[in-house]
Structures are given as structure tokens and as C-alpha cells.
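Left out: one protein chain. Kept in place: all the others.
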């Protein structure tokens, strides 16, 4: 395995991120005589000859891929990579909101040493695939989601009306801004903002969370096995919807009466984790990045 | 007062609504020898010579205005009417979600008789005005809201970061989809979907309700007197916002560091209400249209 | 299997329930020459000689147990039965809130015919066990929960302060009324009222849902595999807690610094389900009993 190159992807719009990419590139090429590849759009700024297109990167030609940025950058790269056999990801946070990342600027070189020594675990993460069915025609595959598939109104000020089926059983009909179908991985992202629950990555699930249902009368968040099939139908005459995958890809002009089906994807995303157990790694990231640490006086007691 | 004409506004995209407009037009012209005006866009379909532009309609030239549709239609007309001295509104629901309406197709002729006899109350409703301040320059007036002013990200998949001041005091900073500043009238509309409280129209207030704050860490809904000033500042570099007034008017390309100020408007909207008291009228509409009627068994008791 | 008796349990405080128990007793004894047993407390009202104590009922001496009442009755019986090898349950609703029940008064005889023919499925349901650790001493087993284990303040008006660990990792500290640790089965019960998510019974999980955390700053609901260990510690000096299991059993006077641990129970509860698939059975009960059916006009469309 040590003969494969390492790939670096990075935000374009941050000098700080690009500088870090350059330094990591130099660190890896010097220290380990490793071949290092760069995603096409940043290569001209660092080493033009080492360029590789995102869609060509696989586990066959990359030992792993370093992604410099926040969760947005990870999602962009995951959506851009080959879906079949992608390399493991090492996320490096540079100051944004980031839950998927494993390390950050100050710790990156130490952590890279560990990874190069093979001193890490792989977190294997399930994904979802969205399909579109127009007028009862055949299914059109739309793409894979690591975090969530979001179905929303095409006009912000016009509420959607949708019906939801699970495994072919009609569940409910609601007026709402939209609906989120998220993975465990995505449960701490938009799903949580919308009122859904946090779900351990050990549980392979889909979570259906409605976005601002009218008069709060909608379906409460519901969590089902990932091998279920969710079908959303757009009901409101003359109101199109749109589908947003991981906040990265938008499919517009979804017409009334279209159905969107969501099922488990046939591929995985792999994350490099630097802890003695994946469970410990998860709960610590959860506490640090999502839950935070309320500071109440520890000796507080009620008046008797 | 009986010498002023009555005006009719109506949805264009519903034959049912246009037929009802035509029938009401005939009912009023025949029965009472009343002059009846029609908003410009529907006049060609009913009586071309009786046309009047929305922005020209005032309490001086219209005894009242009948609006046929749902809440969306009422909001469109309220936003299109002269802001200074608008006539009272009689909302006629034709099957959509409607909370502002007072009557519906089956009862409209009975109810019109009552109104023509003066057998009604006027509900006087406060509004909000939004102002834009770019680069600490002067305030630019954006428009008046009956229901709410919504500030959202210009890109659905990129969360806004905003700070909120009330009466000049810094209150909080949040990552979120957007923020709603609503009136009492708007408290049962988008504000309620987003988790805000229902507020009696007798209370003259603004309610600030955050839309899907990141990790649910945002400000809880807060209700303040309508003579307060709310200031929202867009903080995230390179991310524009947009402002949506009553779901009708959208102001785009609000740049980072812009401030939006919201204060009580200097004008009112008037609704015709057909009850013995405004309070009774409100609570009955609330129960019927928002709360609904859960049917639990009345003789249910716990096992002892 | 057909040689085993059938057992009947029933609410005591409802004449209607007792009459139904009597009729079912007669139906079964006549029609099938079946032996029918009655839980001790109702036997005197129906057939004194056929009495059996709840704790003595097992799958060895009962083909199945009919429970007449609502969810409260099912929970009482499940908590009273032998925990080791309990018989399958057929719940008969008589008008209360009931999600666990499979049939109701009008359909009971038809459904009993099906069950007697073996025309049913068994839903095998995981449970939780609570343990108490005082002053770092040994674990004291408190009991098993089908729905949830609730830890609350002993004084309604004094908020608890607790810390939560999962698998030994500290997660959070909160001020709150209490905390619910529920199963999938319990996810639609108190957990849902408190803001937790609905979880498919196919997923073997624990859900931790905080009850009214102070200033809404608490942990959001979190869902973890059922083979996890949750540890709750009471932190507030001079404030006792209490533990309520399935709303049936209350353990009082839990002192500050006590720890409560929750793990998967080593026993199951079995429900008789009368559908072609457990999944279909679940989603239909969910829609009918929890979600309800909002009636919005189907031809509603936004004004254009």
C-alpha cells in the first residue's frame, strides 16, 4: 500500500488553506519521498505537474486524500470523487464549522506521522442515493448523499405539499418548507438544525425530518433502517420542488406529481480516525463540536 | 359612506375564484345599485370599464375591498395597495390555507348583507417596516410587512451568520438558515412553523424567531414591544442574504456587513370582522384554522 | 403448542373491560375447549378457580396472554410477568390511548380465530435494564423497561443536575426536570412527548431524551446502539432523584452522587401481530395512532 500517492484537496478561496496545502505537500514529498497529487484546481498554485481530477481519484491510485477546509469542503470532495472506490479521507479543519474533520492545522504534522505509520482506524460510512420518477416513468438516478438529501420548494415563499411513503406504506401528508432524509453521519448537520435527533454512526439508518411544517402539525422526525425505501411525492399543483444533495448539487424544476425515492447507496465513504476506538472518537467529537460544554456551578444546590 | 364603491381583488389562476368574483360583482351591482370596481388584472374578465389599479385604491375611493383567495392573496393585495390609507379588507377563502380570511364561498352573500348594513367590527392591525443600511450609509426603506420580514441566505445550502441587536443592545450571534421578525398577525404564519409562539392580536409586538439555527444553539423566540428597533447584521464574508417581505417581495443581493433595521410601520391594515367581539372572533379562527380539534375519548381514565 | 392454556389479564377499574374479559373467557372455553386462566385479581369476578399470579405466567404454561385495556395495562402486565420466559401478548384496546395493542373490542373474536389458527407473526421486542450504584458500591438491579427508564427530580419544583456518560465517555451536564432513556418501542410514548424521535422497532437502540432542560440548553435527543451503556449521575447536593420504569415502578430516594446505569436487558417481550409483515403492521399503527391524518385540500395550489 505504501507505494500509492497521497492526494490533497483544498478550498480555493482561502489563502490560509492554500498555504497549508503547500506546506503539507512539501512535508510529504520531503519527509517520505512520497508521490503527492493535487486536485486539479489547486495544482497550478502549488505544483502544476502533480494534478489529478477529483473524479479520477480512487483507492487504487491514492493511499488517502487530505481535505483542507471544513465540512463544506469534505462534502464537495466526497461528491466530486469517483463514487465506486474512493480513497479514505483525512479532514483538516482550518477554522470553520467542522464535524467530519479529524485534525486541524496545529496538529496536522503529528497526525500525518501517525497515519503514515498505519496507526489509524477506518470509519466506513453508508450513504443514500436519490432517484427521480417523473410521470410514473423509469427511475433516474440523481446522486449519492453522505449527509442528506433535501427536498424543498422552488419558491422560498410558497410552501410545498408532500406525501411520504415508507416501504410502500403511506405515512403522512404535510405542508412544509421541505423535508430532509439524512444518514447517521448527517444527523448532526442540517437534520439537527431542523429538530432531528443525533444518531450514532454505528446505526445504519435514514432519518426523515420535516422542515418547518405548517402550524407545527407535521410528522415528527422518524428513524428507519437504511435498507428501507422512502418515497416523497410533490402534491401541490403548479409548484415545483428542488433537490439538494449534501448542500452541493441542486436538481431544479422537479414538477408536481414527481416522486423522489431514496435508498441506501451501493458505495461507502471512508474516514481516517486517530483514536483507539471509533466509538470513543465519535463521542469526543460530538461533545467537542456539537454539544459544547455548559459551565454551571458544580456546587449549586436548591434552597431547602 | 354608502356612496363609495366597493372593490374586488382576486386570484387570477383559479377559475373558481374568478367565477366567484363575477358572481359577487353581479350581486353587488344588482342588489344595491352599488358601484363596484375590479383590480386591473381581473377587470378584462368581468367588466373592463370598472378597472382600478391596486396602488390607487384607498379608503377614500373604496368603502372596502373584497379579496378572493387565501392568505397568499390577502398578502399580495395588502402589499400592492396604497400604504397610506387603505380600505378595510373582507377576505373570502376559496379552499386554501387561510387565517386572515373572514368568510368563504358558501357564506359570502349572507356576510355581504351584514357588511352592507354596517353590522361588523374593524380589526386594526399594526405592521413592520424594514430598512437597509449599506456600509453605514443612510437608511433605505424597503417596504411594509403585515405578517413578517424574513432574512435568509442567498444560497440555500450556505448558512448565514448574523448578529442581532434590540434597541441598540447586542443580543446574540447565530449560524442559521434565516431569521423571521413577525407581527402578532404573522405569529400564526411562518413564525409558527419555525417554532415561534402564537400571539394575540391585542398585543402590539415583534417576535424574533430564528430559522433552523445550527445545532439548535440559537436564540429562542423572543417577543418585544412593537416600538422596539431590531437590527440584524450579516456577518459571513462572501455570503449574501436576501429579504422577503410577507412572502411577496424579495430584495436580493444584501451584502455582508449590511444591516437591516426593523421598526413599527406608520400605517395599518384594517380587516372586517363579523363577530360580536374581536377577541371572540380571533380565538374561534385560531381554534378552527390553526389548532384543530383533537378527538380523544372523553371517558378515558388511567388504570388504577 | 395447542395444549397450553390461554391467559387473560385486564383492568380492574372498568366494568366494560371486565365484561369483555368475561365474554372472551366464555368464547375461548366454549369454542375451543381451551383451558383459560385469569390473572389473580380479576379471577374472583369471572371464574375463581382459574386464577394464576402474573409472576407465575410463562411461555411454558400459557400459549399467549390477552391483555384488555390500553398501553398502561400492557405495561403493568409486562412489568408484573415473569421476566425470563414470558408468553406472547395480544393487546385489546378498550378506548384509551393505545399503541402497543393489536386489536379492539369490535374485532376481537375475528382476531382470536386468526390467532388460534396460528395465523399471526411474533414481534420480538428488546428491553432495557436499570442498575443503581450508590457510593461506588456494587450494581443493584432495579428492573426491566419495555418503553423507558425515567430519572426525575424527587421535588417537582427543584431541577436536577445530571451528567451523562455513554460507554464511559463523558457527554454532557445539564439542568433539567429529568431524562428519559427509551427503547424503539418506547420511542412513540413519553419520549415523543418530550421531543425525541420516532424509531422503527427494527432498530435496536436506546434514545436519550432530556426533559425540559434549563433554558433549552440541554443535550438534543441522541440515539445509540442498544448494546451501549448509559450512565447518569445525580450531581446536585441535597436533591434526591427518583427512577420510574415504564410508568409502573418507582424507585425513590436516589441520593446525590448515585449513578444509574442502563444496559440492554437479557429478556424480550413478544407481541402477537396480525399482518402480513411486521413492517407494514408498524407503519399502519404509527399512522393511525400517532401521526393522524391531517385533512388539507388536495387541490390547493399557490397563487401565481
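When the chains are written out, they are named A, B and C in that same order, and each has its own residue count from 1.
Assume a contact is a pair of C-beta atoms (placed from the backbone, for glycine too) under 8 Å apart; a residue touches a chain by one contact, two chains touch by 3 or more.
Just so you know, these numbers come straight off a predicted model, no measurement behind them.
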Query raised in the report: Pick from B:144, B:174, B:212 or B:269: which residue touches the chain that isn't shown?
Result: B:174
Query raised in the report: In the whole complex, what residues of chain B lie against the chain that is missing from view?
Result: 155, 158-159, 161, 166-167, 169-175, 192, 196-200, 202-203, 205, 207, 217, 219-225, 228, 235-239, 279-280, 283-284, 286-287, 291, 293-294, 296, 298-302, 304
Query raised in the report: For chain C, which residues lie in contact with the unshown chain of the complex?
Result: 13, 72, 97, 152, 156-158, 175-177, 188, 190, 192-195, 211-217, 238, 244, 247-248, 250, 290, 292
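Here, only the chains that are shown with their structure count from here on.
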Query raised in the report: What chain is the most remote from chain C, judged by the mean position of CA atoms in each chain?
Result: B
**Report entry** Separation of chain B from chain C, taking each centre as the mean of its C-alpha atoms, in whole Å
**Finding:** 45
Report task. Specify, in ascending order, the residues of chain A that touch 2 or more different other chains. Result -> 158, 175, 192, 217, 238
